[in-house]
Structure formats: C-alpha cells, structure tokens
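Just one protein chain is left out here, and the rest sit where they should.
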Amino acid sequence: MKLIERRVSPADSPLAVTTAMVGAAVVAMLITSLLFTLYKANPLQAYFALFHEPFASWRGFGYTLVRTAPLTLIALGTIVSWRSGFGYLGFEGCFVIGAAATSWLALNTAFSSWAFLPLALLLSFAAGAAWAGMVALIRARFGGNEVLISLMMNYVAILIVQYLVSGPMRAPGGVPETALLPRATWLPFILPGTRAHAGILLALLATLLVWVLLRKSRVGYELIVSGLSPSAARFGGINVGARLVFAAFCAGGLGAWAGLVEVLGEQHRLMDGISGGVGFTGIIVALLAKLNPLAVIPAAVLYGGMTVGANAMQRRAGIPSSITFILQSLIVLMVLASDIFRRYRVKLT
Amino acid sequence: MNLHRLLTSAFFVTWLAASLRLAGPVLLAALGETFAERSGVLNVGIEGTILLGALASFLTDYVTGSVWLSLFAAMFTGIVFNLLLAWMYVTVRASQVVVGLVFNVLAIGVAATVYRRALGESSGPQSVAMFAPLHVPGLSDLPLLGPVLFGQTSLLYLTLVLVGLAHFVLFHTSFGLALRAAGENPSAADAAGISVGRMRYIGVLIGGATAGMAGAYLVLAQIGLFRESIVSGQGFIALGIVIFGRWSPWKAALAALVFGACDALQLSLQLGGGNVPPQLLASLPYVVTILAISGLFGGRAVQPAALMVPYAKE
Partner (left out) sequence: MPAFEMRKIVKRFPGVVANRDVDITIEAGEIHALLGENGAGKSTLMQILYGFHSMDSGSILIDGKPVEIASPRDAIALGIGMVHQEFMLVPRFSVVENTVLGLQGKLDLREAARRLRTLSEQHHLAVDPDAQVQHLPIGVQQRVEILKLLYRDARLLILDEPTAVLTTHEKDQLFTVLRGLRSEGHSIVIVTHKLQEIVDLADRVTVMRDGQVVATVSTRETTEQELARLMVGREVNLRAVKVPVERGKAILRVEGLHVRDEVGQEKVRGVTLDVHAGEIVGIAGVDGNGQSQLAEAIMHLRPADKGRIFLHDREVTRLTVAQHRAFGLAYVPADRRHVGAVTEMSIADNAILGSQGKHTKGPFLNTRKIREHAEKLITRFGVRATSIATKAGKLSGGNLQKLILGREILEDAAAMVVEQPTRGLDVGAIESIWAELLAQRERGKAILLISAELEELMNLADRIAVMFEGRIVGILNAASVTTEKLGLMISGLSEES
C-alpha cells in the first residue's frame, strides 16, 4: 500500500501554488539557519534583524526602496527578454555600461537638472540597448548561444569600466573612482527623512510600461508568441529575428537604467564594483515573480529589504552579509524544487 | 630574427609553458562538462562548483598541507554539490540555465560565508602548499620542449591523462555509447533499456568532480592562495570550450590550449609594460571565447540533439 501516489497531472490551483511557494521559503530559511549555527548565533534573532530593520522604520524602508529600484528594472529587463525567447544574462554588463554613460554625461556636460535627466535616460538606454543588441545580432546572424555570450560580455563590460575609473574618468587622487557628480544631476529624494529617491518612481513607471507592452500591445503579443513557439510565430507572419532584437534593446535599456538609478540616486559617482551583483539578483527577483511584471515590485521590495537587513544582521548578530546571497538563491531553488511536490499527493486511507 | 631564435627565445618558451599551465583549469572543467552535455544537460553551475572546489582544496591544504588530499577534497565537494544540481536538472526537471545561474549565486554566498568563518574577517590572504613543477632529469633541460612539456606540475599531467581517458570512455565503451544516446535521442535510449535519468546524473556528477578539481588547480597549481574573486568566468569559459571543442575531449584540449595561449599572452603583455591598459588586455580571453562560440565558425548543428531537453517517462 503506497502512501504517496503520483497525481495524474500536477496540482495547479492557486492554493496549491501558494502553499508550495510558502513551504519552499520556509525550507530555505530552515537550511540557512543551519549556517547561522556556524556563527553561534540565534536564528530567530538573526531573522528578526534581517526583516525588521528594512521594514519597521521609515529610514529602513527608505533604504529598502533604494535597493528596490535597480532590482525592479533588471527584473523587468529579464522578463521582456526571456519571455521573448531571448535568454539574456548580461544585465551586470548593461548596468555598468548604463552607469558609465550616465556618469560621463554628468561629468562632461552642463545641463540644468530638468534637461539633464531626459538626456541621461535616453543616452543610457541607448548604450544598454546597443550592448545587448550586439548579442542579439550575433545570435540572429551566426546562431551563437546568447546565454554564454551575454555572460562573457559581463566581464568585458566590468573591465571596460574598471579601465575608465582607473584612467580617463578617474578623479584626482589614487582611488579608482570618478569625481562626485554635480549636485544638479542627483535624483531628488522623495521621502523626507530617508534616502529614498526618485529612482523608485522610474521603476514603477517601467513596470507599467512593460505590463502594457506585454499584455496590451501588438508587439508584445508577437514577442510572447516568438518566445513560446518560434515556428508558430513565423507561421503567423511574425518576424522573429526583428522581435528578438527589439527584446534585446528593451532588456539592455532597462538594465542600463538600473545603473543610471544607482549612480544618480545613491552613489553619485562611478566606481569599480558599483553593481554589487545586482545584475544577477535582479534575475532572481524576476524568477521569484514567475516572470510576471506585476509581481516584480513586491518581490523586489522583499529582496531589496533582505539586502538592507543583511547589514543590520551583520552588526547585531555578527553574521556576514554574504549569507543573504545564500538565502535569496535558496528560496528560488526551493520554489523551483517545490514543483516536484505538486506532482504527488499523500494518501491517508 | 630567424625562426630558431624566435622559437627558443625566453619569451616564446615562457609563453608556451604558461599557455599549457593556464589551460589546465578550464580544460579540467570542460572535460567533465563534456560528459554532462553529451548526456543532455547544460550545467551553468560549474562556475560556482569551481569556486567551492577551490575553497575546499584551500581549507584542506591549510589544515593538512597535503596537495593530493586537497585535490581529493575538492573533487568530493564538486560531486556533493552537483548531486543537488543533478536532482534539480533530472528529477525535478527545472530549467537548466535558471538552476545553474541561481546555484552560482548560492556558491558565492557559501564560499564567502565559510571562508570568513574559517579564517576570520581580519586576516589577509593565506598562502598554502602547491603542486611543484616536476623535474625530469635530462628531459626538463631540453631547449624548447624541456620547460614546456617536462616542467609542468603533476596536476597538469594528470589533466592530460584525463583527456585520453575521457575520449576512450566516451567513444569506445558501451557506457559512453549509452551516455551519448541519452543526449541525442533519449526516447531511443529508453527504448533500448537505458536509464536516461541515471546517465544524466552520472554525466553531471562527472562534471562536478572535474569542476571541483579545476578549483583545486587554481589554488594548488596556479595562484597558491584563496580569495573570493579567484573564479571570474573560468566556468563559463569552460562551457565555451566544450562548444568550441565540438563536445569531444581532445578537441576541447586544443581549444583550452588556444584559450590558455591568449591568457598567457595578455598576462605577459601586461608585465612587459607598454601602453595598452591592463584591463583591456585582461578582456582578451573573454573576447576570444565570445568569438569562438559566436557561431562564426559553425558549431550549432553539431551539439547533442537533446541538450537541455528534459526527459520524462509516463
């Protein structure tokens, strides 16, 4: 008599899916707390520090919003490209390229703030779009694997920016970073008493734009069909190659905007390591949101908050902030793995 | 200058010897990954596995001082972590690229956390015992071949032996035939009585073992210490080498050599002074890999037909 029997088709009611996701998150947290014991810390205390700080106070929430903006933009870029069948992973590269383009514009031109921002948005989007577009071209023309090529391009972009901040764009002094950007280029703060800046507004706008694009526009329809079945797309008269390049432009541009937001809103200068791995964390946020644009903001707020809380956790419980990488990736891995549990049911009779 | 002088000049000899040496880690990782991809699985997670293997070898070497034990620890670590990956790829049948990518982030977190705990935040990089270059009396002193072929570490020689072993197993044993069938046409393999799932698990675990060894190579035969940035794309480059090597072990060795030569070239150009910014030189290996896998030289058509396609029995 078997206790566990295989379902005829996986349970896919909203309740089943939610239960699976919550269960996965819990398992991830349990596994991570095992690592806490390595540091002789109390898991409950540590989790409290991790989640309390970013959400309990205005100041903390402000920091959370700062982290949320770039994550959202990269997650949106992931959604547009992946759902169109373009497996782009080069967001780290687009981020730093966008940050570099923005910094260059800020340091080398003098516009009033209301003229500067639109230009910066345009320039950085174009730079990111071109960066990602190169990969799309290689795939369309030569059939190269965009997954690996975009990963390689990340390193090239990072090295280019390293070179820029050690050489042509370096501020006087020995540190590999640029001078502070002019005050007129900084994004305004939007929540008094916090460091939350207008970048989150850009992220919200981008969310709306991406949702409208994918759900309501004809181009979006063609992108999604191309992603689900290129042969059916061609049958339907869709120019799959052109759509791929379009998706790449959007992905690259959104990734570059994430860099813009970080430079103009938080760092106010370009330096090596400015990304902090957000090019990959943003992809993870998109996965957690199951590639649905409307679910990105909540997922990004959660993960952005975790990054903020990690610093608090380090201060209060002595656990290194690198443990958030573990928690953030484990949650998604467990969610993916939870699929397998939806394929079975427990028989109690 | 004439050809003989060029071929025996110190620059050329150093460059060639370094090419071989630098090719080691990516070749090791590529060998195992060839088995994984031949069985139908694309394991992007070897980047993270190399990092974890490097850490394991470093810690073992730090404590025991034995390079061979450290190598074994790295291999073991690679296998254990890839068991999780294999489960997600083959049993859960999740998207392979996604799982591999997320795993890499996990590996970065684990490596950083464990390293800092082990060594404390304050201490700087610690150096550990390394594989020493072999000295074969008589042969190592030959003008060109000496340092290039007979002055390498035993780990590199082991790697070269593995190339031959991999080729034999893959193409001249029934196991290799079954593994390749799982990656070309899993239904046919299944109909022939082969367990496709088992073949893929084995393929991924072999990949994990060599990726762990690649990490050990970085620490024990190349750099001599551990830092969190010790792995920056070698795993992805290994994936490129598998493609460029057309999923064949000895062609992968040639491809790895080409990569090693580029890496050695840019390093010696950096040292040699000159006006080219070091960062741009450092991008050479990546650019070369991009060109190699761009499809400019063909290649897409030769990949295992069922690569990345999960297989499920009713």
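By letter and in written order, the chains are A and B; residue numbering begins at 1 in each of them.
We take it that contacts are C-beta pairs under 8 Å (C-beta built on N, C-alpha and C of every residue); 3 or more make two chains touch, one makes a residue touch a chain.
This is a predicted model, so every value here is computed, not measured.
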Original post:
Thinking of the whole complex, not just what is shown, which of B:L71, B:V128, B:I194 or B:L239 touches the missing chain?
Top reply: B:I194
Original post:
Of the residues listed, B:T34, B:Q152, B:N185 or B:Q222, which one is in contact with the missing chain?
Top reply: B:N185
Subject >> Touching residue (missing chain; options A:P118, A:G236 or A:G273) >> reply: A:G236
Original post:
Among A:E53, A:E222 or A:E266, which one is in touch with the chain left out?
Top reply: A:E222
Subject >> Positions on chain B where the hidden chain makes contact >> reply: 172-174, 176-178, 180-181, 184-185, 187-195, 305, 313-314
Original post:
What residue numbers in chain A mark contact with the hidden partner chain?
Top reply: 8-9, 212, 216-219, 221-222, 224-225, 228-229, 231-232, 234-239
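FYI, only the chains that are shown with their structure count from here on.
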Original post:
In their complex, what parts of chain A are in touch with chain B?
Top reply: 35, 38-39, 87, 89, 138-139, 141-145, 147-149, 151-153, 155-156, 159-160, 162-163, 166-167, 277, 280-281, 283-284, 287, 320, 322-330, 332-333, 336-337, 339-340
Subject >> Touching residues on chain B, where the partner in the complex is chain A >> reply: 44, 87-88, 91-92, 94-95, 97-99, 101-106, 108-110, 112-114, 116-117, 121, 232-233, 236-237, 239-240, 243, 277, 279-280, 282-283, 286-287, 289-290, 293-296, 300
